[in-house]
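The complex appears here without one of its protein chains, the remainder shown in place.
We call the chains A and B, going by the order they appear; numbering starts again at 1 in every chain.
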Amino acid sequence: MSGTMYKTFDVAVIGAGSIGSSVAYFNAKKGAQVVLIDAGDIAQSTSSRSDGNVLVCDKQPGFDAIFAKASQDMFPELSRELDYDLEWKQKGSLFLTETEEEFEIASKFCQDMKECGISMRMMDQKEIQDDEPLLAKDIYGGLETISDGSVYPIGLAYGLALGAEKKGAILSLHNRVTNIEKQEDAFRIETENGTILARNVVDACGVWAPAIGAMVGLPIPIRPRQGQILVSEQTFQVARRKVHEFGYMLTKFQSGSYRRPVSERVEKHGVAFVFEPTASHNFLIGSSRAFAGEDISSEIEVMKAMAERAIRFFPVIADIKVIRSYSGLRPYTPDHMPIVSGTPVEGFYIAAGHEGDGIGLAPITGKVMADMIAGEAPFMDLSPLRYDRFFSKEER
Amino acid sequence: MKREVVIIGGGPAGLAAAIEAESRGCDVLLVDENRRAGGQLFKQLHKFFGSKAHSAGVRGIDIGRQLLQKTEELNVEVWLNSPCIGIFSDKRAAILHNGVTEVVEAEKLLICTGGAENPLRFPGWTLPGVMGAGAAQTMVNVGRVLPGKRILMVGSGNVGVIVAYQLMQAGADVVGIVEGMPKIGAYGVHAAKIRRAGIPFYLGYTIKEAKGTDKVEKAVIAQFQGGKIVEGTELETDVDVICVAVGLRPLSELAQMAGVRHGFVPELGGFMPLHDENMESSVPGIYVAGDTAGVEEASTAMDEGRLAAAAAAQALGHFPDEEAEKRKQEIRDRLESLRQGPFGERRMAAKERIVGKGV
């Protein structure tokens, strides 16, 4: 694509990660004329550096959990609908509790989640040992979430982007947006390859959403939060489903006064054990979190901490080989909730800030964004995702 | 753990660098992933070219022995069976040593990880018996195992003809050397050894297919023009090994990981880390030498290693400026002489271009 496109698109989606691709797909599905623009490739950044989780287990009871569940419920149909194999697997997830104290917190959490309609259950020591026989023998107990699953994250973005294209959307890849100007009846989007006109713009640039927002004068409170992952060789089944430590919840939200019994290295890098089997018989080991700007190089101390933590839960992992590490940037917001919202600039929308949930929340985000642009009522009240929640009344 | 100079890779470049740096008084750690340092030298049973200063006329294996002996005399700290698995910020190298991943912080880091053979895709290339010429050379000269009895060599560069010769020395029959270009790539004297033994060169030919069920049984070759196989010119013969010698490329994963600026330099094997006249990369304190810094020969690799080490020793304050400059100039002059003539001039021009542009 080059030169000025004189046609005015209904929707220009900027950012071809899982979120942007989904927004493009669901808008195109409604019959809108869509252009999906990215400075690089489909799924070039966060989406290709994630672990493919589609979880409700790590959400807060209430809106957070219900929104996530709605998204999760869309995966079976989506994986039938799209041409690209999403590798959707719904094997459930298992939270491990290391201590009695953790078990108690988890039991309360389980109760709250059940009240939101999330299918969860506590498992005692014997039960988890029978279920996952390679677990360390001293693990105190667990919390199972039946509906959790995973996809090939890159595949999800491809499937959605190529699906959008099939429904008439234009893909404008390797084309950086340099400026956006709001005109009378449309946005004038300047790109490296020419001008694109669109009545509505969706900023789905994740970590880089603030740069696009700034072009129309909107401050967006998203920061890159780096996370690292280790990839194993292809190997036998260590665990049959996603397994992670309940301490992950505590680390993720940095809430409460609970301190895990972990080494200094694990504590320092915010490492929480996550085990994710993949469709290709490898597994992924996470997780870490750090504010380090846009640096995505791997750090040996974090790698060591993640390996140490993995062995603590599954001693058998010690002899399995690591073939790769990678790291990516989660789009972090101060309240851990994404921004899926219109803005004071009419026609300019934001779908970004999903932190570690962008893969799981991609379908529902795309769907509600399409509804919003079409002027239709959303399936539930989305005010917790509003852009203006970060600003006081006067600032709005 | 800290060291002044950490050298990754104990091939010709790394060994020469370790000797140079240790002799200048640096605190050196040399790591190599193999059971023995020496890299490709211990596979090189032929006598090297060059002048006396380059150990000309000495077999590669003996140059390797001399370098190892010298590192022992100087008490260089060497970790064997110790792959470097990554380089991290602040010149920290993670090295797997005795079952432990140790993180060593280097003041000066020398990356001398060599090169890797280029692959060639053709039907049957994944059959057992199809292998890189370098792999066959390791089998026969280091492992002392003859990979096969009837061998086809693909590629007429120095690696192809030297390995073909050494396979014959070990008792194999070489059925021919196939070369896609219309002329032989290797030094004529190496080609002449092959021809005297009655081995034909098939110029303007390429490998079309390796046939066999569980392993290679036949090779099909065909004429090759304008990058395409000429249909109807196929010839086949029984073989049990097909060696592929279609060039090497710099192995620079560690340099890339360390953030070293790379460039595409076809004369030196393609994508490679760029360096200045001291072999220092765009990351201050990280040096590259040998095939990592552009594929050449063992003799140039050794001198590049010495040059990098001399510069590192100077920067560390162990080597007085005046002496260091003199020493570095002497090495640069030798490198220039090694890159003379029709076989070296393209490499020399490429190196001058890289250094001239700066990192």
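Here are a few things to note about the model shown:
By our rule, a residue touches a chain if its C-beta (ideal position, glycine included) is under 8 Å from a C-beta of that chain, and two chains touch if they have at least 3 such contacts.
Assume contacts and distances are computed from a predicted model.
For the chain that is left out, the UniProt protein name among "Diguanylate cyclase", "Acyl carrier protein", "Sulfate transport system permease protein CysW" or "(2Fe-2S)-binding protein" is "(2Fe-2S)-binding protein". Only one residue from B:Leu203, B:Val230 or B:Val359 touches the chain missing from this view: B:Leu203. Annotation: of A:Ser48, A:Gln125 or A:Thr195, A:Ser48 touches the absent chain (contact as defined above). If you put the hidden chain back, the residue from A:Glu233, A:Glu294, A:Asp335 or A:Glu376 that touches it is A:Glu233.
Among B:Gly86, B:Gly114 or B:Gly294, only B:Gly86 touches the chain that is left out of the view.
Contact residues of chain B toward the unshown chain are 1-2, 33, 46-52, 56-59, 62, 77, 83-88, 94, 96-97, 99-102, 116, 118-123, 125-126, 149-150, 168-169, 171-173, 175-176, 182-184, 187-204, 209, 220-222, 234-238, 249, 253-254, 256-257, 262, 264, 266, 270-271, 337-344. Remark: the residues of chain A touching the chain excluded from display are 41, 43, 48, 154, 158, 162, 171, 173-174, 230, 232-234, 280, 285, 298, 300, 303-304, 307-308, 310-311, 317-326.
Quick note on the criterion: only the chains that are shown with their structure count from here on.
One finds 44 Å separating the Cα centroids of chain A and chain B. Contact residues on chain B toward chain A in their complex (touch as defined above): 86, 88-89, 92, 94, 101, 103, 257, 259. Residue ranges of chain A in contact with chain B, taken from their complex: 297-301, 304.
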